[in-house]
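Only one protein chain is missing from this complex, and each of the others stays in its spot.
Should a chain be cited, it is by its letter among A and B, assigned in written order, with residues numbered from 1 in that chain.
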Amino acid sequence: MRKGMNWLLIGVSLLLTLCWAGPVLAEVTLEVLSPRGEIVAPPTLSPSPRVVDLTGKKIGIYWNGKQGGNNFWDVVEELLKEKLPTSRILRFRGPFDLGERLAGTLAKECDLFIYGVGD
Amino acid sequence: MVTDNFGHDARSAAEDSGMPTLRMVKVPAQEFYKRRISKEEIKPVALESINGLIDALTRPLTTQEANPKPKKVEMSKAIRITAESYELAVEKFNQSFLDNHWGDGLPLIPPTQKRVKWMLAGTGRSPHEVIGTVAPKNGTATIEKIAINAVMAGAKPEYLPVIIAAMEGLTDKNFDLLHVATSSGSFNLLIMVNGPIAKEIKMNSGIGFLGHGWRANNTIGRAVRLSLVNLGYLWPAENDMALIGRPSSHTFYTFAENEENSPWEPYHVSFGYKKENSCVTVSTVGSYEGGMTIYGGGAVAPWTAKSILEKMIKDMKNDRRIFGLFKRGVANPAAHPRKYIMMLHPECAIELQRLGYTRESLQKHFYESTSVPYEDLSQEEIKGIQERIEASIAGGIILADVIPQSRIPVFKEVLKPGGKVPVVISPEEIHIIVGGGIPGYTFSISYIKAPYAPTSHQTKLIRGATLTKAGR
Partner (left out) sequence: MKKRINWLLIGVFLVASLLVAYGSNAQEAKMTVLNPLGSTPLIRCVPMAPRLDTLSGKTIYIVNVKFPLTDPFLVEMQKAFAEKYPQAHWVLRDKKGTYFDDDRALWAEIKEKGHGVIMAIGH
């Protein structure tokens, strides 16, 4: 009985000593919450199918009004006319955000179009 | 077509709009901006890009392009960081968050569960309550997420209702957050607190009111900054394209109006709130050129309220240039009407009040003194104003150029002999605020009319506070 008690005391003492020494040797773990907001992804749309042959097509160029963009598009228009003499180049300009009405006009009047950000 | 340095921003915007596989053709930024001044100069850039353009238009879509999948944003509720000691764990946490673009460059407070719970004790509102979505990537702002960012900023729980109200203003559907957050113009935010809560949480409204040293001012502003970074998924040179960066970018201009030394009613009361209410006003302002102008005050050069008023009017009169500069379909910032924040130092406000001015009569005085008699307008100016009126009615122009429908009759009425055409859309676009201490400076901070939403200025009631008497 006495022998058993001795061994019990030795065991408990060792355990407690390890508990004290333990934190000195163990790692620290920080658990933090994510600050990121959840995004509800909008429905995704694919670009329109490509127009493989541009012969005779109506190509729209949209300028969002950013300064100097008109000079760039003027040159692009000239180059497109050189490369695609049968195609028609239609020029548009408006706000950054096309909006429903302008988007509808472009869809109706052009076979394809390029939007220039200018930034 | 975009410049290469805006490529990341453009792709990000395409994803936000639901078209992640939109075809883009890039031109070198280093060449485009300096050469766009004329057709001859820009020709080599256009020549380089034309084949890429035709290819983008004609090459059939790949399977991936034709079947885009939405970009999944991995959301983990909690992140575990382990290190040999607490200090090393905090260092590792800071580095990890910065590497992920979840911080602001300054050390953060770890948002542990315990710490966030402590922060949420500052409001009686539910942590799951949705405040809105934050541009540009439209992450959802809940009370809990705002609290997490507030912990990171080093704020105290009693500041949380103020931070929430600021975020309510910024996520209001009428507020143009997209422009201030992402524009290359390096625009800034003014975050002003009114009402008794300002004193309770010890905000600075006196000397140094736009600077450092006050935990409430600085951490409220920082919590808003971190919320924009993390809920809007905003990052410099990726989609936050402020080319120079902003002064006070970490904390914005966060302060309380100096109601104690003001001769007039507090700003929020002039908007119809009660004096015992507490409110936050968020407003987009300029940072650099045309952004902030000092008119007088201080402790060195002499000044009078009258001389300050005259200088302000003279400066505002220069906005007359917008008349002749408006061209339909051309995005010219110099042609956009402006909004003015007139920050009067207390001594100046007191002097103006002695001269008989109220806040309202001062707005009216600015508006009328800067209006230009019809007879003084040039033909080009008259044409520009007429075009702007017609375009505002027809639509299809950038919002920053639009005269609101309610003001069109006013402009039509004055655009004839005997009339006076205003350079400011309405007297309400001139905001009179008393800020700073004694001595102080009077200055204006202005901003163009917002381009993506109706307004760049919102005032919201602070509510749900549990740790202060005000804001409940």
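Points worth noting:
Here is the rule we use: a contact is a pair of C-beta atoms (placed from the backbone, for glycine too) under 8 Å apart; a residue touches a chain by one contact, two chains touch by 3 or more.
None of the values given here were measured: they were computed from a predicted structure.
Contact with the undisplayed chain is limited, among B:105, B:272 or B:302, to B:302.
Summarising the interface, chain B meets the missing chain with residues 299-302. Annotation for chain A: contacts to the undisplayed chain at residues 2, 5-6, 9-10, 12-13, 16-17, 19-20, 23.
Basically, only the chains that are shown with their structure count from here on.
Between chain A and chain B, the centres computed from C-alpha atoms are 23 Å apart.
Residues of chain A touching chain B in their complex: 27-47, 49-54, 59, 63-69, 71-72, 74-76, 79-80, 83, 93-97, 99, 101-102, 112, 114-119.
For chain B in complex with chain A, the residues that touch the partner chain are 1-3, 6, 9-10, 16-23, 32-33, 36-39, 41-43, 45-47, 49-50, 53-54, 57-61, 65-73, 75-86, 88-90, 93, 102, 110-113, 116, 133-134, 137-142, 144-145, 148-149, 152, 184, 226, 230-233, 241, 329-332, 395-399, 451-452.
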